[in-house]
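Missing here is one protein chain; the remaining ones are kept as they sit in the complex.
Right after this comes subunit A.
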Amino acid sequence: MTRPAGEEAELTQAWASPPGWRALSAVNHRPMGARFVVTAFFFFTIAGLLALLIRTQLAVPNNTVLGPEAYNQVFTMHGTMMLFLFAVPVLQGAATYLLPLMLGARDLPFPRLGAFSFWCYLFGGLILLSSLVIGAAPDAGWFIYPPLSGKAFSPGINVDFWLIGVTFAEIAGVAGAIELTVSILRSRAPGMSLSRMPLFAWYMLATAGMILIGFPPLILGSILFELERAFDWPFFDTSRGGDPVLWQHLFWLFGHPEVYIILLPAVGLLATFVPVHARQPAFLHNWLVASAIGTGFLSMGLWAHHMYAVGIPQMSLAFFSAASSLVAIPSGIQVFALIATVGMGRPVFRTPLLFALGFVVIFVLGGLTGVMVSLVPFDLVAHDTQFVVAHLHYVLIGGSVFPVLGALHHWWPAATGRMPSETTGKIGFWLLFVGFNINFMPLHHTGLAGMPRRVYTYPAGLGWEWSNLMASAGSLMFALGLLIFLGGLAHAAFRGRRTQDDPWGAGTLEWIATPPPVYNFRAVPVIESRYPLWDQAGLRGAVLNGVGFMPDPQGGRRLAPATTEVEAVPEMALDLPGPTWSPLVTAAIFAGLFLGILVQAYAVAVAGAVAAFVAVVVWMWPSERDHDLPREVEAAPGLMLPLARGHHRSPAWTALWVTLAADAALYASLAFAFFYLWGFAAQWPPAVVRATLSWPAVTALLPLVASVAAAWLAERAIRRDDRAGLVRWLAVALGTGVVFLLLQGWAAMALGPPSRHARDALAHVTWIFQAFHLLVAMTMAGMALARARLGDFAPDRHLAVRIATRFWTYAALLWVVGFPLVHLAPFLFVR
């Protein structure tokens, strides 16, 4: 069975990105993934140079290379950039690049969202970096505790750069997590059931789940903080019902999952490349999966172990201490299972296995000091000393940087088609490994000997001199190792030996063609094993000859199968968007909006918000009318699959629920802030707040309920093929929605001014949050209404209506929590 001549060229043309500067409109996952990784290493280089500045300053006592102001900016930016602009994005980039290839997919299910995520990350990073250029970088530490970072003690723009830049990068992270979750659940090759899914995909699934739940608390915290800094809404001000410790909770609700968000994908990379070089399937595959998921769950319950010294009740301390040490179990399983994979296999000791060894040694040491600091009495010694600096670098460099470098070496041929040098790889590794330990091992001692972290200078005579000097020497060695390792890779990209397919003899799909063509797979294969290239004889030949799903682009469409979540049964045909400027333009508009907020040019910010709204509507507006689209596509000879676009179970449907989960986490963080302040802050219950219930607030409930009912009636109408009914009920929903907004806005005017008390500020945030969600739902419904009038939708194809209805209902349900918080809580304040 041979495929028609010219089909391959057609495929290439369908999937090609435009050349030259227009390549910026590309949305394919591989250019996006590569841009992510390259950008992440750009920020890594800068943050690394900042680290060298830190070590230069601390090499000897009473040094004066940096003054206190410069030093505080340098260490804050080092931490902020490493965590927000390197550690998470580099792994998101690796996943963007590798996951579709591993899963047997041609691209991510939402290529434009992936591109948008990259541009947000880049612009957020550049905004943050620009602060360093103008000498006004954030200087309050990477967790910017108020009140030091509040307006009173940090009046400059420095902290605003942090809040805006980091929030932008966080939004990119959440967008990426939505994309990756849906990709893993819905775009696996047919037959790749969850039990056959590569370990990296499992790890990314757990990671994406953690991002969806873990990033929103910080996004919320940053919004509250910027409101406090810009408009004096007192969330963290003790004199007006706020509490600086609320920020610590919100920050670490994000910050602890963050550590595992960085660690898990890196372990996932290891669990994927170690078996290749050990020539042995990953040992205890299911244990690894369970450990990854278990770590994800545990990581949500540990945040307070960064706050032992705050003075929280002893019972809670004991709980957090126990939960924290519990993480040792899944971590131990993963480390030992990786060692066992090598120990059972017939390993070939190339550079990637060396980095795996580096991971094991360094991460185990970091884990052991982690168990130490999970014990409250010891943490009260180690906390905020150089011991913690040593601990966190063991965990993060061992747990993330070493695996990432090993992964770069391993997948370099897949990306560039050329072999990396084993010589520079091995020399680089040993310099990195030895340099790292010389740098950070002594700092354990320095910390126990009483040296604080975040000090720009220290006196002689306290026993800290030799260890600091040693650390600084080690940092130079580490930097040299990086230079050699990355230089070797860069050289190999242009001058390396050309590789043939699958140079390492790997078992997963990304090695079918090395490097893969733009469409990834000539045809999407059916998968029967965890290591298809090892177990399915003739698979490579079949794929390269176009045997499988969607070998034919059918008129230049970017086709790929979408499958079911668990069993990966082919369900429908994705028809993915090609190059478009929408993501770049929308992200640029958001950047303008954020810059407007940053420099307090609120007219610019408002214009940006309007422009962003327009850009999103333009983006979401479908490029083709429903009746111009084929209803079904031939997915394989004799197999017709419905087109995913508009289908009621399209991946967009999955994406809706994933997005709502993240949004619910954001709202839960807001409710947490409210109850936390109510329970723990001074000046509560607020003496200034009177318990009154205005009639517009109560009356507004009626149109809200009516609008939800109208939305559902609209959906029922189109299911019965009643287009006029659809239009009518959507219009009713929009009308009642407007009435709700007007009444609630009126009721809000009766609330106290937001700068009066934290409770008033939270009430305003809550109702604005509500209004924003209803506006989003109304936009969805408005677009559906416009499309209905143009003839879109059918009884079996009205996804946009279904999504609008669900979102509308969700938005209304928020008010079940929001209404009591805003309007009823004052009745419960005990005086």
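Everything that follows uses one rule, which is that a contact is a pair of C-beta atoms (placed from the backbone, for glycine too) under 8 Å apart; a residue touches a chain by one contact, two chains touch by 3 or more; residues count from 1.
Methods note: contacts and distances are computed from a predicted model.
According to its UniProt record, the chain left out of view corresponds to "C-type cytochrome" among "Nitrilotriacetate monooxygenase component A", "Cell shape-determining protein MreC", "C-type cytochrome" or "Penicillin-binding protein 2".
Summary of contacts with the chain left out: across A:Tyr145, A:Trp653 or A:Trp746, the touching residue is A:Tyr145.
The chain not shown here is touched by just one of A:Pro452, A:Pro517, A:Pro630 or A:Gly725, and that residue is A:Pro452. Contact with the chain that does not appear here is found for just one residue of A:Pro19, A:Gly461, A:Gly638 or A:Gly679, A:Gly461. Considering the full assembly, A:Gly311 is the residue among A:Gly20, A:Gly311 or A:Gly679 that touches the omitted chain.
Although one chain is hidden here, its contacts on subunit A can still be listed: residues 67-69, 72, 140-141, 145, 147-148, 153, 238-239, 243-245, 283-284, 287, 309-311, 314, 317-318, 321-322, 325-326, 328-329, 332-337, 339-340, 342-347, 349, 353, 357, 360-361, 364-365, 368-369, 371-372, 375-378, 380-381, 383-385, 437, 441-442, 444-445, 448-459, 461-464, 467, 681-682.
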